[in-house]
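So the structure is just underneath, and the comments pick up after that.
Only one protein chain is missing from this complex, and each of the others stays in its spot.
For subunit A:
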Amino acid sequence: MMRRSSPTFRCLLRGATSGSSCEARRSVTYMPRPGDGSPRQVTLIPGDGIGPLVTGAVRQVMEAMHAPVFFETYEVHGDMTTVPTEVIESIRRNKVCLKGGLATPVGGGVSSLNVQLRKELDLYASLVHCFNLPGLPTRHENVDIVVIRENTEGEYSGLEHEVVPGVVESLKVMTKFCSERIAKYAFEYAYLNNRKKVTAVHKANIMKLADGLFLESCREVATKYPGIKYNEIIVDNCCMQLVSKPEQFDVMVTPNLYGNLVANTAAGIAGGTGVMPGGNVGQDHAVFEQGASAGNVGNEKLVEQKKANPVALLLSSSMMLRHLQFPSFADRLETAVKRVIAEGKYRTKDLGGSSMTEEVVDAVIANLD
């Protein structure tokens, strides 16, 4: 079996487990390294819109837990042309970052800062874990999907030009290198987290060369993991199946654009943007943010009335704690959040309640063991 032995990689993957038990728990142990347990510095980017509100919530909860994490805050806003160099330096130094959303102006001028950050740090995998939270009723049951999306190339290359007035071309670039590494990440993730099936999402019946290359890489990697089932599904059929029978999906690996759509659809059926955790993972760095729709920073009403939902960022920060190898803190945080949701008394508007962010945060702090 091919196994990556770098500890960062392994604990990144373990970090994304939801904490629920599975039948055959393989014992993945890690060797405590010197310096474990000592406080770690993490870059914090509050962002725009509801960003400062929810990152403030995370800060409060971390303090209440006395988590050995301290934040280095940097202001970045969506209308800046590039991410400032000191922020990138800080992330390279700390290796881990927690981020609120950065708004992207539509249609002109500045390129999306979220995308820039991912390209700069080569965060090649974007992970969104969509699952039903106990106590939160949704239309679909038994949803437990992890969407692993290639994060650097594909349709988001940003290579466009106007051929003649009125005709515009955009290039979608797919390389074997990137397709292979995302396929390897997906299968390794599935292997280490006891997942049974990996599904590749594509449109190779139309885009034969581009998505064909992606599928080829997935198939090659699949042969090295005989214990994990592998199948392929066309993206339009996939969306249809997600809406009618989501329990058939386990881990999904997709190129860039389809991954965006599939992740948002899966997040929507499992509870919404407000609750799904996610992260962007690279070889050396990791940036954790709310799972789906990182560019969605809410509207002004949410900011004024302070009714944004902090659950997504709280669950992402628990993923971050696992990544930093503080599993006990991560477990405490997750159990507290799940208890608050299951109780149902303090829920923000998108989950059907009417609480303010503060109230949810206080409830989480109160529920910490």
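The working rule: contacts are C-beta pairs under 8 Å (C-beta built on N, C-alpha and C of every residue); 3 or more make two chains touch, one makes a residue touch a chain; residues count from 1.
Convention: contacts and distances are computed from a predicted model.
**Q** Out of "Ribosomal protein L14", "Septin 9a isoform X8", "Myotubularin-related protein 9" or "Isopropylmalate dehydrogenase-like domain-containing protein", flag the one the UniProt entry gives for the chain missing from this complex.
**A** Matching the unshown chain against "Ribosomal protein L14", "Septin 9a isoform X8", "Myotubularin-related protein 9" or "Isopropylmalate dehydrogenase-like domain-containing protein" yields "Isopropylmalate dehydrogenase-like domain-containing protein".
**Q** So which of A:Ser90, A:Ser126 or A:Thr273 would be touching the chain we can't see?
**A** Answering carefully, the residue with contact to the hidden chain is A:Thr273.
**Q** Can you tell me which of A:Pro39, A:Pro84, A:Gly158 or A:Gly344 touches the chain that was removed from the display?
**A** A:Gly158
**Q** Taking the full complex into account, find the residue in A:Ala64, A:Met80 or A:Leu261 that is in contact with the omitted chain.
**A** Checking each option in A:Ala64, A:Met80 or A:Leu261, the one touching the absent chain turns out to be A:Leu261.
**Q** Which residue among A:Cys239, A:Val303 or A:Ile365 touches the omitted chain?
**A** Going through A:Cys239, A:Val303 or A:Ile365 one by one, A:Cys239 is the residue touching the chain not shown.
**Q** Which of A:Leu53, A:Val69, A:Val96 or A:Val115 sits in contact with the chain that's absent?
**A** A:Val115
**Q** Touching the absent chain: which residues on subunit A qualify?
**A** 104-108, 112, 115, 139-140, 155-156, 158, 160-162, 164-177, 203, 206-210, 213, 235-237, 239-244, 257-258, 260-261, 263-265, 267-269, 272-273, 292-293, 295-296
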